[in-house]
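For this depiction, one protein chain was excluded, whereas all remaining protein chains were kept in their positions.
Letters A, B, C and D mark the chains as written, and numbering starts fresh at 1 in each.
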Amino acid sequence: ADLRIGLQEDPDVLDPDQSRTFVGRIVYASLCDKLVDITPGLEIIPQLATGWSWSEDGKTLTMQLREGVTFHDGTPFDAEAVKANIDRSQNLPESRRKSEVKSITGVEVTGPHEVQFSLADPDATLLAQFADRAGMMVSPTAAAAAGADFGLNPVCSGPFKFVERIQQDRIVLEKFADYWNADAISFDRVVFLPIPDTTVRLANLRAGDLDMLERLAATDVASAKGDASLQVEEAVSLGYQGITVNVANGERANNPLGQDARVRQALSLAIDRNVINQVVFEGAFAPGNQPFPPTSPWYDTRFPVPERDVEKAKALLKEAGFDRLEIEVQVANNPVQMQLMQVVQAMAAEAGFDIKLTAKEFATLLKDQTAGDYQASQVGWSGRVDPDGNIHQFQTCNGGINDSKYCDPEVDRLLNAARVSNDTAERKASYDAARAILAEAMPIIYLYHQTWIWALSDKLDGFVPYPDGMIRLEGVSFK
Amino acid sequence: MTGAVLETRGLEKRFVTHRPLFGTPTEVHAVNGVDLAIHEGETFAIVGESGCGKSTLARMLIGLIRPSAGQVLYQGREMSGLPQKQMRALRRDLQFIFQDPFSSLNPRMTIGRLVEEPMRAHGIGTPGERRERVGRLLARVGLRPEHADRYPHEFSGGQRQRIGIARALASGPKVLIGDEPVSALDVSIQAQVVNMLEDLKEEFGLTLVVIAHDLAVIRHMSDRVAVMYLGEVVETGPVDAVFDAPAHPYTRALMGAIPVPAPGARDSVAAILEGDVPNPTAPPPGCRFHTRCPFAVARCTRERPALADMGGGRRAACHLRDELPAFDTRAPEPGRTPGAARRFELWRTARSAGQDDRHRKTTQAEETQP
Amino acid sequence: MHAEHPRLLSVDGLSVRFRHHPANIVDDVSFTIGAGETLCIVGESGCGKSLTALALMGLLPKPAAQVAAGRAVFEGEDLVALDESRMSDIRGNRMAMIFQEPMTSLNPAFTVGDQIAEAVRRHRGVDRAAARGRAREMLEQARIPAAEKRLDEYPHQLSGGMRQRAMIAMALANDPALLIADEPTTALDVTIQAQVLRLIRQLQAERGTGLLMITHDLGVVAETADRVAVMYAGRIVEEGPVAAIFDDPQHPYTIGLMGSVPSLGRRSGRLETIPGLVPTPEAMPRGCRFSTRCPFAAAVCAETPALTEIAPGHRVACARAPIELRVAEDAA
Amino acid sequence: MAAPDAVPGAARAPLPGPVDEPVPPRRGSRSWTKLRSNPVALLGAALVLFFVLVAALAPVLPVADPTATDWLAVRKAPSAAHWFGTDEIGRDVLARMIWGAQASLLAGVVSVGIAVAIGVPLGMMAGYWGGWTDAAISRVTEALLAVPFLILAIALAAFLGPSLTNAMIAIGLSAMPIFIRLARGQTLSVMTEDYVEGARAIGLGHGAIIGRYVLPNIFPPILVQATLTIATAIIAEASLSFLGLGQQPPAPSWGSMLNVAKNFLEQAPWMALWPGIAIFLVVLGFNLLGDGLRDALDPREL
Partner (left out) sequence: MLGFIGRRLIIAIPTIVLISIFVFALQKLLPGDPVLAMAGEERDPEVLEFLREKYRLNDPIPQQYLHWMGGVMQGDLGVSLRTRQPVLELIAEKLPVTIQLAVMAMTIALMIGIPAGILSAVHKGGWIDWLANLFALSGLSVPNFWLGIMLILLVSVKLGWLPASGYQPLATDPLRSIQTMLMPAFVLGTGLAATLMRHTRSAMLGVLRADFIRTARAKGLRERTVILKHALRNALVPIVTISALLFGELLAGAVLTEQIFTIPGFGKMIVDAVFNRDYAVVQGVVLCTAVAFIAMNLAADAAYRWLNPRMREQG
C-alpha cells in the first residue's frame, strides 16, 4: 500500500549532513536510520547502535552496532561506516553538522560492529545529537561517490529507499526489502507531498488524496476532530516562539527596550499568554516563558508562566522613565505570526507600548536580525532533544545564533557547565541558575510552545506522536 | 505667372505589393519619372485613368509619402531634405484635400475642432477668432455654422467632402492640392465651391492643383492640365489647347468619353476606350498606351516616346503626335438643355429681384428655431 | 405605371427619422422602379439620398436612425417589415448596393478577392475556388487591370477608383434584381465610368435588373436614367422621365440645379449657384422646404405642396408650377 | 520657403465676405451631457462615490475602533453587535472595512494612475515613432515583465521603505507593461488610419497628433484595462503589505483582510465575504463608469 503524507514545506537538500529544514527531518525518519532514537518521553533508545557506554571521565563513548544491516545500495553497515559518517559530518566543507559533532576528537573502530568515540571534554549532548541528523548513517560508498551532491540521490539504511523527487511536488520513497526491521513496516511506498496551505492540506486529506498530514493549523483542530473520518494526534514540541530583543547587537540596540531590562519585563508582563493561546491557537498550544515547555523536566518551576499584570507593567515602564514607549518589532510575513503579533500589539498597547510591526519576508528578517538591524524580532526555534540545543547557542556570549548579543559571563559559565556534565540533576541545577539570571535580563521574551498536530485518515493505525514532530512509520499500518 | 512654386524632377514611386520569401518582390510602379512645374497663382489640373498614380503623385507633392526617386521642390527648395520643423511650417502653405473625405477625418473630433485644427497647428488667431473663422469657412462650403458641433459620421458624403475643403482652407494656404475635391457634391454646391476657390485665387494668389474626373469642371477651373496614364504624364498644356485639340490618343479617348448632360445627346457610348488596362506591375514596353491605342504602329511597341515640346506650352509623349488625324471637336454643348436654360432665365430674374426678400425669409426661418 | 417595366420595387411614403431630431430627414418619399428600369436620384448634397437607399437595404445606422413610416415592397415583400434573417437572404442577392465611400466600406483586414468571393459563396453556395473565379471575373468586368493579382491585395493597396470598382464588382457578383448604386462612379475617370455604366446596362438588358442610381453627375443621369427623381431636404420635389426633367424642369430647385452645370466649352465667367443654405432640421420650414431659398416663393409655399402630375409621368411638388404661369400671374 | 509672417494669418486669406450667419457659441461638451444622462454610468459613479465617501468619512462615521480587539469575540459571525462579524483577533469587521476603504481605494486608483500615466505615453511613443524608440521601450517593457513581481516588491520595500505610497509605486510599476503594450499596439493600429496622415498633412506637430488623434482613439482599451487593473491592484496591495511594503498591521485594508481570511474560509467565511463584495462593488463601479465614459467619448454611440 502507498502512504501519502502532506508536508507543510518542501524539504531542502536530502543530505543529512547538509540539510537544515524541519520537514527534511520528517523525510529522514523514513529514509535514514540514526545511531540512536528517542522515545516519546525523550529517552534515548537504540536504533543502529544496540548499546553504548560512557567511560568514567565521560570522554569516551563506546557503541555496539546492529549486525546484518545494509544500506540501500547494498553496502553493509559496520563500524567503518560509522567512522566514515562522523568523518563526513566533521570534514565535508558543506557540512552543517560540524558544531553538533565538534566534541568528537576521534573515532576508533574497535570491532566490526563496535566503535569508540573519543571526546576532548565530556559532552552531555552528544547522544541527543546522534538521535538526530548527526547520527544518521549514510552509505559511505554512495557518499564518497557523490560528494556534496549526495542529496540528489540519498542512500541510507532506513526502512524506505529513495525513488524520486520533484521539487515542490513530491518525494517518493519505496520500501527497502532488506531493512533490518522490515516486519514493522507495512507500506510499499511513501510519498511526501509538500502542500504549504494549511486549508488545502486538510482539504486534500478530506478528499482522500492524502493519508496524513503534519502541522494541522490549530484553528482547524476542532473541525478535524469533528470529522469522523479523521483522527488528530498532538504532541507539544520541543521548541518555542518568542520575541528576541536586540540588547547589544549594534546601533539599534540603543533604545529603552534593548537597554533596560525593566522595559522588557514590562512588555512580558503586558502579554497574556493564555489569551494568545486561546485567540490565535484555539488553546491547542502551550503558553510558555522558558526555552522548554512547562511539561519538560528541564522547566524551572520557580518561574511559572506569568499572569498578565498590566498595572505592574505600567509601573515598571514608569520606573524606567516612560509613560508610553514606541518600539518596533519585526515579524515574519506569515499570517499566523502576524496574527500573534497583532494580539501582542493590542495587549502591549494597554500597558503603554506602541508597537510598530514590520512584516518582512523571512530571508530579509533573518539578515536584519543577524546584522543587528532590528529592535525586536519575533522568531522561534524548532527545538532539540537536549535542553542545551534550546539555550546555549542563543544566550552565551559567542553563541552562534545569539542575535540579541546578550552576554553575561556567569550565564556562559553555567551553560557551559551544563554541557559537560552527564549528571541530569547537576545539569538541571545549572540551567535553573542561569534561568534566574535570564528571567531578570530577559533578552528573549518567550511566548508559547507550538504543539505538533497531525491529522490522519481513520484508516491508519498505530501512529505515535513524538515531541520532536517526526513521523515514525514503524508499526503504522492501514486498518 | 511667376516662377514655379512646385516642381518635380524625375519623380518616381514604387509600392511593394507582395514580398515573397525568396525572389524579387512584386512592385507597382505607381508614379514613373514625372517632371512638372506648377506656377504661382495658376490652377493646374491632373487628369487620368483611375489608378494611374494621381493620388500618389499628389501625396508626394506635399511630402506625405517619400518618393522612391526624384525630387519635389517647393519654391526651389527640395522638400525631402527639410528638417521637421520647417516641413511643418511649410504645411501651412501647402494644404491637401483628401480623396476619401471620411477616413481622413478623426471620428472623435467635432467638425468645428477638425476645421480649427490647422489654425491651431500654426498658431493662427485666438480661440474666439478661430471659432468665428470656422463658422465662416463652413458657410463658404455650404455647411451651416451649427454643424460645428457635430461629428463626421453624422454627415453625408458630400458634406464630409466639404468639411475636408473647409479644413484645407483654414490655415490660409498658398498652394492647395485637391484630390477630387468636388466629386461628391451636387452641381450647385460644386459650383459654389468652385467659385469660392476662384475668388480665393484672385484675391490671394492661391495656387491650385486639382485632380478630378469631371472634365467640365476642369475645363472651367484650370489654366493648365496634365494627363496621366499608367504612372506617366503623357500630355500637358494650357487647358483650352488640350481640350480643343488633344495631342495624345489617350487624351482623345478621354475627351470622347465625357458624358453629356442632355438626354440623347450621345446615343450610345461609342467612343469608349477598348482593350484591357495594362497591369501596372508589368507595364508594357515601349509606349505604355500602345496596347489600347487605335493608332499604334510597330515603333510604339518598342520605343518609349519622350514628353516632347509642341510649342505653345504644350508637350505630349506620342511618336505620332504630328501625324494623328484631326480631332473632331464636339460642338461645345451648353451645360443645360434649352428648356432648362429658358427656365433658368426666369429664375435668374426672380432671384435678382427678390434678393432682399429672400434674405428676409431666411431670418424668419431662423427665428422659428426653438 | 409604366407598362414596359414590370414593377420591381415600389416605395410608398418612406420616412426616416433620427432620434432626437425634430424633423424627418427623409420625408414621405415614394417612387417605383420596374425591372430593367433605371431611376436616378439627384439632389442637394445631404438631402437624404443615401439614407433612403440605406433604409431600403435595412442598413440604417441603428438605433440612431429609424424608418418612421412607409412601405417598400420589393418582389412582393415589404422590406421595412421584413425580419433580419429574411432580409439577409435578399441583401447582396436579389438586391445589392454600392456604397458611396469605398475606402471605409471595404474591410481593411481582408483581401478584395475574399470580400467579393464571400458574397458569392453566401448566396450561391459554391465552393471556394468557384467563388474566387467569379470574383476575378467580376473584377475584370469592372475593368480592374491585373485582376488575378488584385484579388489578393488589400483595400489600402488600391487606388480610390479601384476600390470603387471593387465595390461594384461585389454588388454585381450575384446578378441582383435590384441594384442600388450610391454615386458609383465618382472616383472613376470618364473612360472607365463609361465602361462601368455599360456593364450595368448590359446587366439590365440581360437580366432585367432594376437600378436605383444616386449621382450628382447630370451627364451620367442623362445617359443612363429612364426616370429621374429630384430630392431636396428629404423630399422628392420632382419626378419624371429623364427627358422631361432635363428639358422641362418644373421645380425651382431642379431649375437651379440644371443652371449650375458647368459647360464643357471655354469658360464663361462664374458658375451659377443656388444661393443660401439648406435649413437645419430644427429650422425646417413647415411648408415647402425649398421656400427659404426659392426666388419664386409666395404665401402658398407655407403649405406642404403635394407631388402632382403635371404631364404624363412627370410630377412636381411645387405650388407655383408651372413657373412661367405663376410669374406672369404675379406680374399681373 | 516663405519668410515667416510677422502677423500670422494676416497677409493670408482671411476669408472674404461677412459671416452669413452668426456663429453659434460652442455647445457644451456633448460627452458630458451623454455621461450625465447614462443611467449605467450614473450607477457606476454612485458606487464609486459611495466608497470614496466611506473612505473619506471613516474618522467621523459612528463605527467601532478598527483596531480594538476583543478576546471574547474572536471570529464571531455577523450579529447585532458586530454587523459584519469579527475577525481573527476579535476586531469589528465593519469598522475595518470602512477604515480599510481608504488604503484600498488609494492602492487601486493611485497605482493604476501611475501605471497609466507612465505606461500610456511610453507605449504611444513606441508605437508612434517606431524604430529605435520602439525597440528601446519594448525591450525595457520585456525586462519589466520578466522581473518577478516578488523581486521588484522586495527590492522596493528594502530601498524605499515601508509605506503605502511605495506600495502603490511598486504596483504601478508592475502594472505598467500591460499599458505600454496596449498603448503601443493600439497606436500602431491607429497610425495606419488615414486621419493620422490627414493630421500630418495639416502640419500638426507630433505632440498634437499624439494627443488629439492617437490618444482619443486608443483610449477605450486603456480605459477598460485601467478599470480592471484597479481590482488587481487592490488585491496586490495585500501581498505587498505582507512583504512589508504597504499598509502595516494593525491598519486595515481590504486586500490584507482577504489574505487573512484565506485561513478561515471554513470557520469564518464572512471574513472573506465582505472584502470580496466590497472589491467587487468598487470594481463594478469603476467599470460601469468606464463603460459610460467610453460611450460618452465615442460620438458614434448614442
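What we mean here is this: a residue touches a chain if its C-beta (ideal position, glycine included) is under 8 Å from a C-beta of that chain, and two chains touch if they have at least 3 such contacts.
Not measured: the values here are computed from a predicted model.
Touching the chain that is not shown, out of D:P66, D:G100, D:P162 or D:P177: D:P177 (per the contact rule at the top).
Which of A:D149, A:D178 or A:E350 touches the hidden chain is settled by the complete complex: it is A:D149.
In the complete complex, the hidden chain is touched by one of D:L42, D:I118 or D:V224, namely D:V224. Here one chain is not drawn; of A:V109, A:V163, A:A203 or A:A349, the residue touching it is A:A203. For chain A, the list of residues touching the undisplayed chain reads 10, 12-15, 18-21, 93-96, 98-100, 148-149, 151-152, 166-170, 193-197, 199-200, 203-204, 206-209, 361-364, 366-368, 370, 381-382, 393, 400-401.
Mapped onto chain D, contacts with the missing chain fall at residues 40, 130, 135, 138-139, 141-143, 145-148, 150-152, 154-155, 158-159, 177-178, 181-182, 185-186, 188-189, 191-192, 220-221, 223-225, 227-228, 231-232, 235, 258, 262, 265-266, 272, 276, 279-280, 283-284, 287, 294, 298, 300-301. For chain C, the residues touching the absent chain in the complete assembly are 54, 57, 59, 61, 84, 88-93, 96-97, 99, 101, 104-110, 115, 118-119, 122-123, 154, 156, 167, 170-171.
One rule holds for everything that comes next: only the chains that are shown with their structure count from here on.
Closest to the protein's overall CA centre, chain by chain, comes D.
Two chain pairs are in question, B-C and A-D; the one with more C-beta pairs in contact is B-C. Look at where the CA atoms of chain A average out and do the same for chain D: the two points lie 47 Å apart. The set of chain D residues that touch two or more partner chains comprises 20-21, 194. Shared interface positions of chain C, i.e. residues touching 2 or more other chains, are given as 103, 277. On the chain D side of its complex with chain B, the touching residues are 1-2, 4, 8-9, 12-17, 19-24, 26-27, 30, 193-195, 197-205, 208, 212-213, 216-217, 297-300.
Listing the residues of chain A that touch chain D in their complex gives 197-199, 217, 219-220, 223, 272, 275, 278-280, 333, 335-336, 338-339, 341-343, 345-346, 356-361, 364. Those residues of chain D lying in contact with chain A across their complex are 67-69, 71, 74, 88-90, 154, 157-158, 162, 241-244, 248-250, 259-260, 262-267.
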